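Here the complex is missing one protein chain, while the rest keep their positions.
Order of writing sets the labels: A, B and C. Residues in every chain begin at 1.
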Amino acid sequence: MIKLKNVSKIYPNGARALLNIDLEIDKGEFVFLVGPSGAGKSTLIKLLYREEIATRGQVIIDNINLMRLKPREVPLVRRNIGVVFQDFKLLPNKTVFENVAFAQQVLGKNKKTVKENTLRTLELVGLDRKMASFPSQLSGGEQQRVCVARALVNRPKILIADEPTGNLDMENALGIMELLDQINKMGTTVVMATHALHIVDMMKKRVVRVEAGRIVEDSKGEASTIGI
Amino acid sequence: MIKLKNVSKIYPNGARALLNIDLEIDKGEFVFLVGPSGAGKSTLIKLLYREEIATRGQVIIDNINLMRLKPREVPLVRRNIGVVFQDFKLLPNKTVFENVAFAQQVLGKNKKTVKENTLRTLELVGLDRKMASFPSQLSGGEQQRVCVARALVNRPKILIADEPTGNLDMENALGIMELLDQINKMGTTVVMATHALHIVDMMKKRVVRVEAGRIVEDSKGEASTIGI
Amino acid sequence: MAFDSARYILLQALQSLKRNIWLSLASVLTVTISLILLGSAVLFLANTAQVAKTFESQLEIAVFLEKDYSREQLSDLQKQLERMEGVASVVLTTREQAVWQFEETMGSDSLLEDLGGINPFPDKFTITATDATLVEGIANKIMAIEGVSKVRYGQGILEKLINFTHWLRWVGITVVAAFSFASLLLISLSIKTNVNSRAKEIQIMRLVGASNAFIRWPFLIEGLIIGLTGALVAILVVGLGYSWLLQYIVTTLAFIPVVANQQFIINVLLLMLLSGMAMGAVASLLSVRAYLKF
Partner (left out) sequence: MAFDSARYILLQALQSLKRNIWLSLASVLTVTISLILLGSAVLFLANTAQVAKTFESQLEIAVFLEKDYSREQLSDLQKQLERMEGVASVVLTTREQAVWQFEETMGSDSLLEDLGGINPFPDKFTITATDATLVEGIANKIMAIEGVSKVRYGQGILEKLINFTHWLRWVGITVVAAFSFASLLLISLSIKTNVNSRAKEIQIMRLVGASNAFIRWPFLIEGLIIGLTGALVAILVVGLGYSWLLQYIVTTLAFIPVVANQQFIINVLLLMLLSGMAMGAVASLLSVRAYLKF
């Protein structure tokens, strides 16, 4: 499903975010990305939905080589990927409902389906009562949950979540993790970057540890627990 | 130092964020604000530096009643308060160095002092090497640490931190907590909203729990440990 | 594109206009000002050309004849002059008419009597040319005709007048060109600002998988609406203003030649409408383009 071959990412200002990364994630897997601040987790994730382009190496998603993608085809690839952004990226001029509905309207879904899906997903993350609020009128954790709802609403083949519980209390965080687990069980591949090691410990999934741009540990095969 | 008397905050759209809050924090105290997402922690914090104004009740900081403050005097009060914002609020057009230096230039400090202070504080949060980067060129955790540096740099009388470790790995988070503890020991009053209960447990400080806009628990006097 | 998408896109455009209401109004105002300038410039140019043409067509050649021609001789001569290339009209002022005119001018009513019945005036033809540049050639040819005693035309002033009309035309064209350029620049700057203020929005739309067309359409529609609204206001101002001006000049200053051709005015207003919409659309597309590079 996801294949990175000898990938390096050096930002224009010279920051060496990723160095010779090799990573393979199968369809239906659930993978945690962990590592210290600035290790390169978000950069790796941005390569998967082509917000950034690798400086060297190949990134292959669903048998499509992102390095060879025509600009016109980029939206088509992104439609199969749901993303929870670390900085939320909600549209400030749209309400909670509109923000979640938007991701479906982009695909040309009809009005009724859009409405139903949006309401159901907002209920799942516990935000049906904040539907008409604008992002600036939400608490940090509420914004984060809107972002989760937007990523889930299209039932994407791949779900990518960058620190989706950073602003959530334990209860809400566990609720989100349960959602991700359910989605994963229904066949969606999940990649999640996080600092919440107690959650990683609890979930007992594959863990990839990144440090200074390199993969230093990969628990593939073993059901591992990684301490501090 | 900080006194809230029967404070309520109802946002213009009708959201009841805080209801009849009474809270007193002494000079030199270290207080954790905990509670579920949307409980009202950030709202309480925003009242302290007057980003929001209470709908009812009195907010008194350092013997100044914020409800009776003239607009002209607001900046003077804010200069005694360092704030780590939940959404960072870094100036996107300024580099890391400039963002931290800015908070001092505002006070009219001279160039040399500004430079020294900035460099020292950036070192403390481990970002001296990212000095020339713009916020958009930083990882989530790095942005958060810039925000911490900006709040600390003026050695404020009161330090307010809204979820200052949400995007940080355990190691960096502990580093920041150590910094806050040091500053607190040197006399600064610290108020910190957080979801990281393991940190709260570890620090053994006063804990105020907010739920649905009300204070439901306050460990003042006891050295408490609050579970999930 | 499905009906729901089309509906969505129109709603988007309207919503965005409403939520950025001040910026939208600013854009409309810019379009309005620009198009008022454009429309006024075109009308000014047209009137300049009209005045120039009138100036030129009024350049006359005065031909004085030797004394004592009979009626028949005069009418033969007139026919000969009318047949000449470049001659637009030939008007005869006989010696008798000249006396009346002189009496009229001098305020006397007994000139011939005063002079003892002797008429001092010669017969005279007044000739206009089809084109001001031909005047000199025609004058020279007439000079050679037998029986002509003197030919006069504004030798010195003629060149100045031709110069001046050319200069007026040139100024008119420059003004139109400058204003068109300024209009385009201002509209595209205004819409570009509008788009810039939503750079983040566009980026997020791209990240959730919106196609370029899907992103572009609402902005295109928005640009069209801004352009259209601005154009309509400008058309109202220029249309009413010009018709008021025509009214004023025709009743009060009839000696100034104005362009009052209905069809022409309608064409100018249509030009403004199309310019507004086209500029709005083009400016939108150019502005979004920068954000659609992958």
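Note that in this section a contact is a pair of C-beta atoms (placed from the backbone, for glycine too) under 8 Å apart; a residue touches a chain by one contact, two chains touch by 3 or more.
Every value quoted in this text rests on a predicted model; they were computed, and no experiment measured them.
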Touching the absent chain when the full complex is considered, from B:K3, B:R79 or B:K157: B:R79
Of B:N6, B:N65, B:Q105 or B:Q182, the residue in touch with the unshown chain: B:Q105
Touch criterion as defined above, residue of B:E51, B:D128 or B:D181 at the omitted chain: B:E51
Missing-partner contacts on subunit B, residue numbers: 49-51, 71-72, 74-76, 78-79, 81, 83, 85, 89-93, 102-103, 105-111, 114, 150
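Just so we're on the same page, only the chains that are shown with their structure count from here on.
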Most remote chain, CA-based centroid, reference being subunit A: C
Length of the line joining the C-alpha centres of subunit B and subunit C, rounded to whole Å: 67
Inter-centroid spacing, subunit C versus subunit A (mean Cα positions, whole Å): 63
Distance from subunit B to subunit A - Cα centre to Cα centre, in angstrom: 29
